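Excluded from the complex is one protein chain; the other protein chains are retained at their positions.
Chains here go by letter, A, B and C, matching the order in which they are written, and residues are numbered from 1 within each.
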Amino acid sequence: MGKTFAEKALGRAAGHEVRAGEIVTVEPDFCMSHDNAAPIARTFKKIGVKNVWKPERIVFILDHAVPAPSDDHAINHKEIREFSAEQGIANFFDVTSKGGVCHQVMCEEGFALPGLIMIGSDSHTCTYGAYGAFSTGIGRSEMAAAWATGQIWFKVPESLKVTVTGSFRPGVSAKDLILTLIGDIKADGADYMSVEFHGPAIEAMSIAERMTLCNMGIEMGAKNAVCPPDAKVLEAIRDKAKTDRWEALWADDDAVYAKELTYDAGDIVPCVAKPHTVDNYAAIDEAKGTPIHQAFLGSCTNARIEDLRAAAAILKGKQVAVRTIVIPASWKVYRQCLAEGLIETFLDAGCVITNPGCGPCMGNHEGILAPGETCISTANRNFKGRMGNKESFIYLASPLTVAASALKGEIADPREVL
Amino acid sequence: MGKTMIHKIIERSAGREVKVGDRVWCKIDLSTARDFGGANCVLQFQEVTDKKGKVWDPNKIAFTFDLQAPAHSEKVAVNQKIIRDFAREQGIEKVFDVNWGIGQHVLLEHGLVKPGDVILGTDSHMNLLGAVGAFATGVGNTDIVASWFEGTNWFRVPETMKITVTGRFARGVCMRDLLTKIVGDLGADGMFFKAVEFGGETIEAASLADRITLCSMVTEMSGKVGLIMPNGEVLDWLVERAGEEVRDRIKALAPDSDAVYSDDLHFDVDKLEPMASCPDAPDNVKTVREVAGNHVDQVHIGSCSNGRFEDIEAAYKVLEAGGFKVSPKVRTIITPATREVMRKCAAAGYIEKFLDAGIVFTNPTCSLCTAEHYGALPAGDVGVSTTNRNFIGKVGKGSHTYLMSPMSAMATAVRGVITDPRDILG
Amino acid sequence: MEKTILRGRAWVFGDDVDTDLIYHNKYLAETDPKKMPQYSFEYYPGKEHFAKEVKPGDFVVAGTNFGCGSSREHAVYCLKYAGVPVVLAENYSRIYYRNAINNGYPVLFIQGISQAIKDGKIEDGDELEVDLAKGEVKNVTKGTVFHGDAVADLEKDIMAAGGLIEYLKSRAEQ
Partner (left out) sequence: MKITGKVWKYGDDVNTDVIFPGKYTYTIKERSEMAKVALEDLDPEFTQKAKAGDIIVAGKNWGCGSSREQAVSCLKERGIGAIIAKSFARIYYRNCFNEGLPIIVSPDAVEAIEAGDEVTVDFDSGKVITARGEFPFPPYPDFVKGLIEDGGLIPHVKKSLGLK
């Protein structure tokens, strides 16, 4: 009987064969924290251990509110600076032009690698599955404990196999696929599970698109989400892998799955997730015409160069009709936008282009909504109050749909402007 | 008896002869409010008019969003919406939303400021518009609301202080340093309630950016407004933006040769050195040399005082001389004043070089001028900034700030400690 | 002004008290004047307890250039709605002065008070008696007297009307 990806990755880390349902304790390859490293450090100090188990395995990336927008945030950042200096944590991305949204930086900088066990004190840590890593989000206490002990327990998850064939039609992208999938299986459709993406449509995708898919694994309750570590991944990590502990692992053909689903990419249409849940799917035909007050192109889900190129192609030479906030996922992406003239395109179209970071995604920074306002966003959550105000409304969509909507001032079908 | 610029402006606006000390009612050419103060104005106007009031002239009202753009707190988001909704309802079209930049600069770039105009705004640095000969002044929300009824407000006709500047700046020294010196010499209340006319060869040769810098800091000496006669390239720029009418306006604005001034000061910049306002007051002035080597955690370049393209370019030149690298010991943040400035920085290839050097480049906004935007400081940190105030705790309780020129700020970023830019420029 | 002789405790501040010290920029988004007193002087070193302990009737005493800095009217509201009946300073920054007048909020120009503060001749907690009509301030605790000017000219009329908006209204009615 074959094994799933999760069984292989956790078995490799545990040093013995494992099957779904078993509880294993493993040593994480990398532990990622963002601005919440400060409260975690305080909890860590309460444990009473002097030093973190392996400083080289800990990564801090400031992204939730950078540069600090209040003295409270500034104090939080300062605590992280002091803690990383004291503990010798060299992988610290401070307020400079070297960082960005934590998950993007983890991938760009070669931390996300096939077969590694990666934990992060952020629920979207599952993004690194695009590189074939077993990666998952955990809470603050658990991260503090991991720093102290170098260990974390997992119940080996059952797996959901999603096979995608065919190819996207123009105006459709990975975001539409993942919103469709979550709409179908709902917010708890993959609770506790490992989601594996298989099939020719996945293989045809860029790593950026795979990151969009894996990023939203958590939105269906998954423990992790993963794509095959194929030649594209191996090429992407060449010369930048931060460790050689990695190994390209993938599920056996005869692995046993709790559930299997198949999609034809050609059947997917542009869509949105309506307020206030990610699984509140609506095809674009149903949603278009909804007036909006703000468009947001950003977040760890959809702000890579591929996403911004797609949006810029729609915005070029035109004027946005609503305030449009563009936040590249990282400074590398920002730099690439400059080189390709996209920053100019966005500025000329009337957008705000801020420094990379999480922006308004979780109600902390640039672009908070007022009561009664509606935003169309490329981010991953549209929960009530998510962007800072409980009486506002968030629609999730692809970069193409967000750009098309920004031009019209209402939710629009990107196929009509392409 | 001859008249100064401010007298001529007030007389034009009041429609009668005035003398120093008179309280007069003036016609307002433009009444503006920001995302800070703007919502207070709207709510107050609605309250006193029982929500039925109409503003006197929607074309003479403007809103700018710059204090926290885009909003990162719920309250500011709400305040911005209050303004947007009010503007729509009242037919006010001049709403410069979060994508434009610092208010006064955006108004200037849009040709909405003419020499001789009387302009109100909820920004104490509104008076930097004196750089093009406008009498603009910062006021509270009540003053703005009052102006919305009939387009008028009261002013006391101020005395005028004359400041003549001669000489040429040495390498590494600029208008900001002169200004810092003036603040140090005159003190925080050195221009108490007065208007100031800046003139002399140095001013006449100065760029618009430098004139803005100079006028912006009049606030820090408790002056009413600093005024400069537009000439040369500045005049051409202004005509291009605000129309030919500008030329007639300045003819009527020129001070009489026998105008009476309360003070007549002279500064020569030939031997001026880079200057710094040290913690925790703008008038606590020393030369940069005197504080060189001091510890710094963050450097910030931007604000309505020093966020124009020329300011950023001056900083760029220092970065270039320093090998396009800033010290990893400091966090360096650059904030352009407006979208137009940012666009120019992108086209010039500066942003790429800043990023390569490790510098954070933000969208146009007031940024670090409050503790509620990019670059707030934690207790114990020391900042260097090109903003205009270093009051204790202003950008974070228990933090301290040095105010300097963009060149000195960048030199500091390059070396990681307070540095005289001449040490890098050679 | 109904009551022209006021009695209360002094809270003493220095010269150049800027608007960030009176009402910090952190709270600029507040639009309800009645909620502003809770932040008064929060950033003034050594006076962080002002907002909690100030009692209606207490006086704010300061040196020169009180209220320099921002145009924020919050810096007037936060004292007015805390029940501070009048500010007693050597002089005021331009915008603060306007904002006070426009709100019908009394400010007195007290000669020599800046130096008196430096010399310890007026201190926190001193009992003061202020005659608004005469512009006289008696330090009951220390037995000293200061003289000041109340506002004149147009400002007096605006004050008498209760503030700029009220003044404009009454002018419109005439």
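By our rule, a residue touches a chain if its C-beta (ideal position, glycine included) is under 8 Å from a C-beta of that chain, and two chains touch if they have at least 3 such contacts.
Model, not experiment: these values are computed from the prediction.
K.L.:
Identify the visible chains that the left-out chain touches across the whole complex.
P.N.:
Visible chains that the missing one touches: A.
K.L.:
Which candidate, A:T4, A:N36 or A:S299, sits in contact with the chain we can't see?
P.N.:
Answering carefully, the residue with contact to the hidden chain is A:N36.
K.L.:
Touching the hidden chain in the complete assembly: which of A:V26, A:I202 or A:M362 does that?
P.N.:
A:M362
K.L.:
Hey, which of A:C31, A:I61, A:A144 or A:I327 is the one touching the hidden chain?
P.N.:
Selected residue, touching the omitted chain: A:A144.
K.L.:
Which residues does chain A use to touch the chain missing from this display?
P.N.:
Output for chain A: 23, 35-36, 39, 43, 46-49, 64-65, 70, 72-73, 76, 120-123, 125, 136-142, 144-145, 148-149, 153, 186-188, 191-192, 218-219, 221-223, 277, 279, 362-364, 368, 381, 383-386, 388, 390.
Rule of thumb we're sticking to: only the chains that are shown with their structure count from here on.
K.L.:
Which chain is most remote from chain C in terms of Cα centres?
P.N.:
Here the answer is chain A, farthest from chain C.
K.L.:
Would you mind pulling out the distance in Å between where the CA atoms of chain A average out and where those of chain C do?
P.N.:
Computed value for the inter-centroid distance: 53 Å.
K.L.:
How many angstrom between the C-alpha centroids of chain B and chain A?
P.N.:
Measuring from centre to centre gives 40 Å for this pair.
K.L.:
Could you pull out the residues of chain B that touch at least 2 other chains?
P.N.:
68, 73, 76, 78, 371-372, 397
K.L.:
Give the residues of chain C touching no fewer than two other chains, as numbers and ranges.
P.N.:
Touching at least two other chains: 26.
K.L.:
In their shared complex, at which residues does chain C touch chain B?
P.N.:
15-16, 18, 20-21, 24-26, 28-31, 43, 45, 64-65, 68-73, 76, 91, 93-95, 98-99, 102-103, 153-155, 158, 163-165, 168-169, 172
K.L.:
Residue numbers of chain B touching chain A in their complex, please.
P.N.:
By the definition above, chain B touches chain A via 68-74, 76-78, 80-81, 97-99, 328, 331-333, 339, 342-343, 346-347, 351-352, 354-363, 371-381, 395-397, 399.
K.L.:
Sort out for me which residues of chain B touch chain C in the complex.
P.N.:
23, 36-37, 39-40, 43-44, 48, 67-68, 73, 75-76, 78-79, 82, 121-124, 126, 137-143, 145-146, 149-150, 154, 156, 188-189, 192-193, 219-220, 222-224, 281, 369-372, 389, 391-394, 397
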